[in-house]
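Attaching a single structure in structure tokens format; questions to follow.
Left out: one protein chain. Kept in place: all the others.
Let's turn to subunit A:
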Amino acid sequence: MGSMFRSEEVALVQLFLPTAAAYPCVSQLGELGLVEFRDLNASVSAFQRRFVLDVRRCEELEKTFTFLQEEVRRAGLALPPPEGVLPAPPPRNLLRIQEETDRLAQELRDVRGNQQALRAQLHELQLHAAVLGQGHGPPVAATYTDGPSETSPLLQSLGDPHQDLRVNFVAGAVEPHKAAALERLLWRACRGFLIASFREAERPLEDPVTGEPATWMTFLISYWGEQIGQKIRKITDCFHCHVFPFPEQDDARRGVLQQLQQQSLELQEVLGETERFLSQVLGRVQRLLPPWQVQIRKMKAVYLALNQCSVSATHKCLIAEAWCATRDLPTLQQALQESSSEAGVSAVVHRIPCRDMPPTLIRTTRFTASFQGIVDAYGVGRYQEVNPAPYTIITFPFLFAVMFGDVGHGLLMFLFALAMVLAEDRPGVKMAQNEIWRTFFGGRYLLLLMGLFSIYTGFIYNECFSRATVIFPSGWSVAAMANQSGWSDTFLAEHPLLALDPNVTGVFLGPYPFGIDPVWSLAVNHLSFLNSFKMKMSVILGVTHMAFGVVLGVFNHVHFGQRHRLLLETLPELVFLLGLFGYLVFLVVYKWLRVSVAGAASAPSILIHFINMFLFSRSPTNRLLFPGQEVVQATLVVLALATVPVLLLGTPLFLRWQHRRRRRRHAGPQPDEDKTGLLDSPDAPAPGWGSDEEKAGCSGDQGEAKFVLSEVFMHQAIHTIEFCLGCISNTASYLRLWALSLAHAQLSEVLWAMVMRVGLRLGREMGAVAVVLVPVFAAFAVLTVAILLVMEGLSAFLHALRLHWVEFQNKFYSGTGYKLTPFTFTVEDE
């Protein structure tokens, strides 16, 4: 947890990898996942890098793998996930894998080609059989059965000389969707010099390529004349028809048919044999492919990482630059030594100074991950900046619960989260692909805490599914009130509403031990009582939360060595915030403690006091809370206003003064300027990423000359305005705590009154409570989960998120960093 306070120290290291050992070293680093490589060849395009040939080889292999995988998938088989630890193979193994893969692919291609050819042949035979077996009738007769109106004039027009002309036939099969077009085209192109009959084949045939069954259309065209025949052949070619010889005699046809059936039987046998062989090859692929895929992917990743290294002048070693957490440096050193020991020359690591902002590394556990996720979703923290996540662990569920306070709803949420937490190690739960489920599952610990805190605030609000519970005896006594004021029966009958007066002795016995007194749930002024309470609570929580944010800024300033900002920024900010809104909180608490029931009639109004504070005026009717209040108020306002110019001008003027002093110092020993610049840099702790303001004004030592006062001023002015106005609007923004908790309470109240209460009353009237209650409770349960838990829960979550991102984090968190993304194989394994 300590490491969560700020991101870990990350160092830029230079790795000298001997050429012979570079590959195993990087592969080992990939297994460990410690370092993030920096691209040293950013200016070199992808295909001009050193290891591009190896990468290309890996890609070639992957292409073959895709082919094999596709074949396996087409055969309806699945690849088993690879087992065991599979390190990146040594480069020399690549050739072996490549050879074996190629052989396997070639074999598969051959077998597949054979199978394809056989299938096509079979298909052809079956089509032929279908055409012949179709029995398009005695072909000559067909010419007459087509109807006399078309055929008779045709025959006559041909005239006697053509009587002896033979009628020829073209028979074949065509795909069903083309049949109509073919028929039309034939008719148009040949002007009725033919008679075509189309028929559906008796049974669907499997397509040799796709394997889908299709019912082909068989056709028989009878025509006269050779020219027409040529035309017909051209047309059938263009439609990719299968055309078969068509013996005219029935007997011949039958003979051919039998022959065809014989052939197709033989062919089927051969095909079966081929398929058996194919499944053997596929089995081999299934066994070999998954480990290879992982290995080659790792290999490619290693080469891509190596491509980012630069080559030393002597070509003896590769130089890589990488970010690595300081804590991991020994591990890194050891790993490199181990993997380079074979080569004889050992790889060397050494830290190098760096001006760039290092990446942010915050190690999380399964518990803290979701909270860190909330923070990172806003922006990854600057390097070594105070990380809001550890505080978010408590404040986020708490603020959520303030809006979601209900024991029953909280309990349901808690149990749901608990179930997920208990089942988190089960593979089925972990592997679930559903995106919505994964979102919930990822935030299970967050939900757990949210549920717990909701139960807590639910007890404070004394609400369980909007019903109050009586755990302790109520602090109010109706009996005492009735006895003391002597309410008569007629008085009671006339007045439906009766007031309990706490000033009467015995009526108010003392505050309820924990939370809201259940008696309030019966009162008509329940809402106005709660509103006043929740509103004040929101302001108190808000001001505390924001003040905490400002205080966290202190750690940033101290860590980045900008102590001037403590005095010039944090202090004025605290004075401004606490002087105005802290005082308001003080007034609220003071009034709670000091103004009792007895003085209720003349109790001072905080609102009027607060308004008067800014107007420097007083209203005679409003009693003072404490003596000397006006002096205190005037002082606070003046103090707060006085901090504004400090905030606005302080930092820029200080920076200018600092800059001038530094320049004067530099101006003295002119020739040593370069040296001092170099010597200075380690002294000033990381000026490059110290702060945005300075970065805007002067970045590093070269920036000193470029110190632009106006920019610094502009930046500070924006910051000041944002803070001062933000104090007011952010405080108001925290009132959403009140608004949402009110909304939640009212919604659950309405649900109870409209569903359960009606159900209970109905049940009593009809005398069958249980029967009516079943559907009523079902409706109540569904609505509770859908509206109160899911919908309200999401909206409360959203508002809690906003309060953290905007109101809390803008006090100290810049979130302009980037994450350390180490070079690792683990992601690629998934």
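We take it that a residue touches a chain if its C-beta (ideal position, glycine included) is under 8 Å from a C-beta of that chain, and two chains touch if they have at least 3 such contacts; residues count from 1.
Methods note: contacts and distances are computed from a predicted model.
Asks: Please identify the absent chain by the protein name in its UniProt record; candidates are "NOP14 protein", "Cell cycle control protein", "V-type proton ATPase subunit" or "Adaptor related protein complex 3 subunit sigma 1".
Replies: UniProt lists the chain that is not shown as "V-type proton ATPase subunit".
Asks: Return the single residue from A:V13, A:M217, A:I235 or A:C324 that touches the missing chain.
Replies: Only one of A:V13, A:M217, A:I235 or A:C324 touches the chain omitted from view, namely A:I235.
Asks: List the subunit A residues touching the unshown chain?
Replies: Against the left-out chain, subunit A lists 45-47, 52, 56, 63, 66-67, 178, 181, 184-185, 188-189, 231, 234-235, 237-239.
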